[in-house]
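Below is a slice of the complex: some chains, not all, each in place.
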Amino acid sequence: MNLRPLHDRVIVKRVEEERTTPGGIVIPDSAAEKPIRGEVLAVGNGKVLDNGEQRGLDVKVGDTVLFGKYSGTEVKVDGEELLVMREDDIMAVIES
Amino acid sequence: MNLRPLHDRVIVKRVEEERTTPGGIVIPDSAAEKPIRGEVLAVGNGKVLDNGEQRGLDVKVGDTVLFGKYSGTEVKVDGEELLVMREDDIMAVIES
């Protein structure tokens, strides 16, 4: 079963941080904080602009992305916890 | 009797979740929470953009969609409980 996000939405799967790994992103956090790094699983067709054009997204499936801790809405699909968020909630793509 | 939604609105019928089915979407919820998966019964002609163009919707009748728990307005038609919401309240189409 797949989710096909609409417009400028993307489906993201959180990546569990290995907090002791060298080179990993570590967000200054209290013990209970969840990581805000994830992998893009699906992207929408793009945002519809005021001039009627639908502009494709800048992130693509497979990108590892950085996003705000409270971004998106959680859904559980086939036992996996996923997030649906707008591309604008994504701050950066992490290139390794 | 039919409802023909205006502009970017859609008519959605909630799908009752079979919570124990493998592969079903389960939203992390308390016992009383209603599922947020539904079937699109009718769609409007599209949103009128600032340039005067009326852009057709990306969801179509028969799509199974995912939407926010508090999205839309409830109406009861011919004994059925339906929801009227804007397409932008729909987060993703569920493809099986």
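Letters A and B name the chains as they come in the text, with residue numbers starting at 1 for each one.
Throughout what follows, contacts are C-beta pairs under 8 Å (C-beta built on N, C-alpha and C of every residue); 3 or more make two chains touch, one makes a residue touch a chain.
Predicted, not measured: the structure shown is a model, and the values here were computed from it.
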item: Oligomeric state of the whole complex, in copies, if 2 are shown; value: 7
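Just so we're on the same page, only the chains that are shown with their structure count from here on.
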item: Inter-centroid spacing, chain B versus chain A (mean Cα positions, whole Å); value: 23
item: Residue ranges of chain A touching chain B (in the complex, touch as defined); value: 1-7, 9, 11, 42, 45, 48, 50-52, 73-78, 81, 84
item: Residues of chain B that touch chain A when the two form their complex; value: 22-23, 25-28, 47, 49-51, 53, 55, 58-59, 66, 68, 87-88, 90-96
